[in-house]
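Below you will find the structure I want to go over with you.
One protein chain is absent from this view; the other protein chains keep their places.
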Amino acid sequence: MHLITCPWCGPRDEAEFAYRGDATVARPAADAGIDAFYDYVYTRANPRGWHTEWWHHAAGCHQFVKVVRHTLTHAIAATGKPTDTLPVPAE
Amino acid sequence: MTRYSAFGLLTKAFGGHAGWGRAWRDPAPKASYDVVIIGGGGHGLASAYYLAKEHGITNVAVLEKGPIGLGNTGRNTTIVRSNYLLPENNHFYEWSLKLWEGLEQDINYNVMMSQRGVLNLFHSDAQKAAAARRGNAMRLIGVDAELLDREQVRAMVPLLDFDNARFPVMGGLLQPRGGTARHDAVAWGFARAADARGVDIIQHCEVTGIRREGDRVVGVETTRGFIGAGKVGMAVAGNTSRVAAMAGLRLPIESHVLQAFVTEGLKPLVDTVVTFGAGHFYISQSDKGGLVFGGDLDGYNSYAQRGTLQMVEHVFAAGVAMMPCLSRLRVLRQWGGVMDMTMDGSPLICRTPVEGLYLNGGWCYGGFKATPGSGWCFAHTIANDAPHRLNAAMTIERFRDGRLMDERGTGPWPWAQ
Partner (left out) sequence: MTRMHRRPAMRARTGGHIDRDTTLTFRFDGRELTGHPGDTLASALLAHGVRIVGRSFKYHRPRGIYTAGPEEPNALAGIGTGARRTPNTKMTAAELYQGMVAESQNRWPSLRFDALAVNSALARFLPAGFYYKTFMWPASFWEKVYEPAIRRAAGLGRAATEPDPDHYEAAHAHCDVLVVGAGAAGLAAARAAGESGARVILAEQDFLLGGGLLADPVHEGWRREMTAALEALGNVVRMPRTTVFGYYEQNMLGAIERVADHLPEPPPHTARQRYWTIRAREVVLATGADERLIAFPGNDRPGVMLAGAARAYANRFGVLAGRRAVLFTNNDAAYATVEALAAAGADRVTVVDTRPLGPAAAAARTRGVEVLPGHEVVGAHGGRGLYSVEARARGGDGGFQIDADLLCVSGGYNPAIHLASQSRTPLAWDSGIAAFVPGTAAGQRSAGAARGRFGIAAAARDGMEAGGAAAAAAGFARRPAFELPAGGADPDLTVAPFWEVTARGKSFVDLQHDVTTADIRLAHREGYEHIEHAKRYTTHGMATDQGKTGGLVGAAVLAEARGLPVEAVGMPTFRPYVTPITWGAVAGHHIRREFAPIRRTQLHDWHVRRGAEFLEAGLWLRPAFYPRPGEAPWDAILREGAAVRRSVGICDVSTLGKIDLQGADAAFFLDRLYMNTFSTLAVGRARYGLMLREDGMVFDDGTTTRLADDHFFITTTTANAGRVMEHMEFHAQTVWPELDVQFTSVTDQWAAMSVAGPNARRTLAKVVAGLDLDNAAFPFMGVADATLAGCPVRVFRISFSGELAFEVATPAGYAAIVWEAILEAGREFAIEPYGVEALGLLRIEKGHVAGAELNGQTTAADVGLERMAKKKGDFVGKALAGRPGLTDPARPRLVGVRAVAPDQQIRPGAHLLEAGSDRSLGWLASVTKSVEPGGWIGLALLSGGAARHGQRLQASFPLHGESVEVEICSPHFVDPENARVRA
């Protein structure tokens, strides 16, 4: 049961959040073409290790929280607002 | 290979069973093979078996980083079925089910395939229409399916909550030929049968790199040295992204954890496989007596082979909501498997942009039932450098091209597939 620190609400239980995937992919410019959008929507690094991802505080403040979480240990290194740049620890 | 039979069991009993030899050899890796399969799970072992049996390619090694069959092959809930909507899936899984039906005699290993039926409950008109669409699609291509009304469901599974349910059972879609099989036996049986045809099964040999010359694969780096290969097949569902990255590929796959559970052993209680339509829950009873059940993905990227309590609470509640007498039973064990979740919920059996490198993965939570069909099609694809028509649609390019195999219209969100 992850404990996720929402930048607006403080530490909250996983039960309050909805996971919303890889936060390292950025929506391409409108004219970037199908291949760029294909990468944005479909392809993923899917690391076994630290992963920067979105958790939506759906049962809380309705804000998207950026989370750096380890996909093997489920340790959480950092959380922040969508516009924050979060440091990713070395393995 | 010592043939297994009741007679053999009888005669060997008098020698204290000392006469049974290894089910498969423990060879040292050779310098090179015609085909190297990465991954000694059910799919990799089946691929090697069918390469040998169907295509006469026996100079094959299966490389497994640990002992065989302990990834998703040994961590699933053993359900076998072919009740799909989309023709690309339906034809494939039906072929796989047909292979299951003759598998024990084919590989001379009892995998305890038990066609107890798979029943999907529905609870609303919309669900009934979707079930009918799927069942009719199955029937039209010759797959067995029956639409049961509430009373027929009650006759088959009397312990469901017919009186106090929040979402009353309206009926169910039944595939009588669906059922369960003994998961470990599938890996062991394919290993033994492949080994008997000359395949080297090499355990404790982790692939650490994929060596290319130009656009062509020439072998794999492993913890036991370089092994040359004319062709390399990846069958490492759960870790596909990591292995494919060794060849520079970035795939439409995320790894997610799916939990499963088993109760203490009980005398027969649930005779068929039942899936709940009003929540994420499914259940069957093993021959040993444990109720094996599960639910939805935890819903976040994970390689952990363990899950959190969030999903457990939902699965347990859904179980009691579906079948109230489960409440008093005790759950013995819980485990997690790492699923290769693709962005449309359907698998990949295909060539890759690297010549001589083939991909088998993206099984989401449908991998176990696919095992023989997957191995069969993957062997065909490797042997012929071209897919069989059964897996022709299961390409990476389908995502780029918009030819998706999205059974439920979920969209490109693996955690929701």
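Lettered A and B in written order, each chain numbered from 1.
As a convention for this text, a contact is a pair of C-beta atoms (placed from the backbone, for glycine too) under 8 Å apart; a residue touches a chain by one contact, two chains touch by 3 or more.
Here the structure is a predicted model, which means the values were calculated and not measured.
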Omitted chain - touching chains that are shown: A, B
Chain not shown, touching residues in chain B: 4-6, 8-10, 13-14, 16-18, 20-24, 26, 66-67, 69-70, 74, 87, 101-102, 104-105, 108-116, 123-126, 128-137, 139-141, 145-147, 159, 161, 164-167, 182, 184-185, 188-189, 203, 263-269, 278-279, 285, 287-289, 306, 308-309, 312-313, 316-321, 324-335, 398, 400-404, 406, 408-412
Residues in chain A touching the chain absent from view: 1-3, 14, 18, 20, 23, 27-28, 30, 32-34, 36-38, 40-41, 54, 56, 58, 62-64, 73-74, 76, 82-83
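In this text, only the chains that are shown with their structure count from here on.
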Whole-Å separation of chain centres (CA-atom averages), chain A against chain B: 29
Residue ranges of chain B in contact with chain A within the complex: 239, 241-242, 245, 250-255, 299-304, 308-310, 343, 399-400, 412-415
Complex contacts: residues of chain A adjacent to chain B: 1-2, 14-15, 18-19, 21-22, 34-35, 38-39, 41-48, 51, 53, 69, 71-74
